[in-house]
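Input: a single structure, listed below in C-alpha cells.
Note that this complex is displayed minus one protein chain, with the remaining chains in position.
Now for chain A:
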Amino acid sequence: MPADPSTSRSGSATSPGRLVRKTVPLRHPGRWVAVAIIAVVFASLVASASGNPNYQWNVVWRYLFSAPILTGLSHTVELTVGSMAIGIALGILLAVMRLSPNPVISTAAGVYIWVFRGIPVLVQLLFWYFLSALFPRLSIGIPFGPSLLSVDTNHVITQLTAAILGLGLSEGAYMAEIVRSGILSVSPGQNDAAKSLGMKGFLTMRRIVLPQALRIIIPPTGNETIGMLKNTSMVIVIAYTDLLTSVSLIYARTYETIPLLIVACIWYLAVTTVLMFVQSGIERRFGRGFMPRRQPGRLARTRARLFNRSATAGATHAAGGSDA
C-alpha cells in the first residue's frame, strides 16, 4: 500500500517555524448591489400584486380548490402521465430501431421521427380527433385479408384517446432522439465487456447499456415531462376538459379572466415543483457509481423515504473520489 499522502501534509502543517500571516479575503461589493436591486424589484412586485385590486385574489381563492378546476387538473395530470408513458416507451423502441444495423428498420424509425417531429402537435391533435372523416370504421384483422373486429371510429377516438394519441405519438419522436443520444453516450467498451461475458444483445441493452444511458436520458426527459404538462393545454382545440379548458369555460361565463388564469398558473407551478423533486430523486437513483456518495441531508433523507430506499446506505462510503 502506498503511504497515505495526508500524513506528510499534516506533518508539514504542524512543523515549527512556519510563517503565519493574516490574509484579507477579497471583498465583493457588487454582490450587495445586486442583492439590493433584486430586493427592490421583488418588493415592488409583491406590493403591486397585493395592492392592485384587479388581481382579485378573493376570486383566486374561491376557485383554487373548486370541483371543476380539480377535475381539470386531474385530467391534465392523466394526460401528462399517459402521453409521456407512450412517448417514453415509443422513444426507446424507436431509438433501438434507429441504431439497428438493419437499414430498413433504421430508416423506418427515421421516417417516423421525421413525420412526427415535423408536423405541429396542434395539427396532429386535430387530425386524430377528426380521424373518422378519413376512416369511418376501424378494423383489426389480417392485412389485406378479412377483418376480425370492426368498430365505429367515433366510438374509439374520444377526446381523451385523441389527446393521448396526439401528444404521445409526437412525444415518442422527440424521446427517440433523447434515448438515442443516451445510448450513444455509453462507451463501446461496455458492449465488448458484456459480449465477452456471453451476454446477448437484448440482455446487454437492458442490463448494461440502458441503465447507464438513463443517466444521460433523465434530465432532458424531465424537461420533456414539464413541457408536456403545459403542452396538454393544447387539447383546448379538441375541447377536452383539461386544466386550461376548465378555467376558460369558467371565465367565458364570469369574465374573471385574470384571477382564473392565476388559478391555472398556480396549479401548473405546483405540479412542476412536484415533477422537479421526482426528477432529482430518479437522477440520484441512476447516478449510482457516478455521483460521489455523500452524507445525505434532510431533503435527501425525505426523498429517500419517498423513493423507499435506505438513506443511510449512501453514508457508508464518505469518499467518492476516483483516480481512474
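Here is the rule we go by: a residue touches a chain if its C-beta (ideal position, glycine included) is under 8 Å from a C-beta of that chain, and two chains touch if they have at least 3 such contacts; residues count from 1.
By definition in this document, contacts and distances are computed from a predicted model.
As stated in its UniProt record, the chain not included in the shown complex is "Amino acid ABC transporter ATP-binding protein", which appears among "Tryptophan synthase alpha chain", "Peptidoglycan glycosyltransferase MrdB", "Amino acid ABC transporter ATP-binding protein" or "NADH-quinone oxidoreductase subunit J". Touching the missing chain, out of A:V33, A:L184 or A:L197, is residue A:L197.
The omitted chain makes contact with chain A at the following residues, 2, 187, 189-190, 192-201, 203, 207-208, 211-212, 215, 286, 288-290, 293, 316-317, 319-324.
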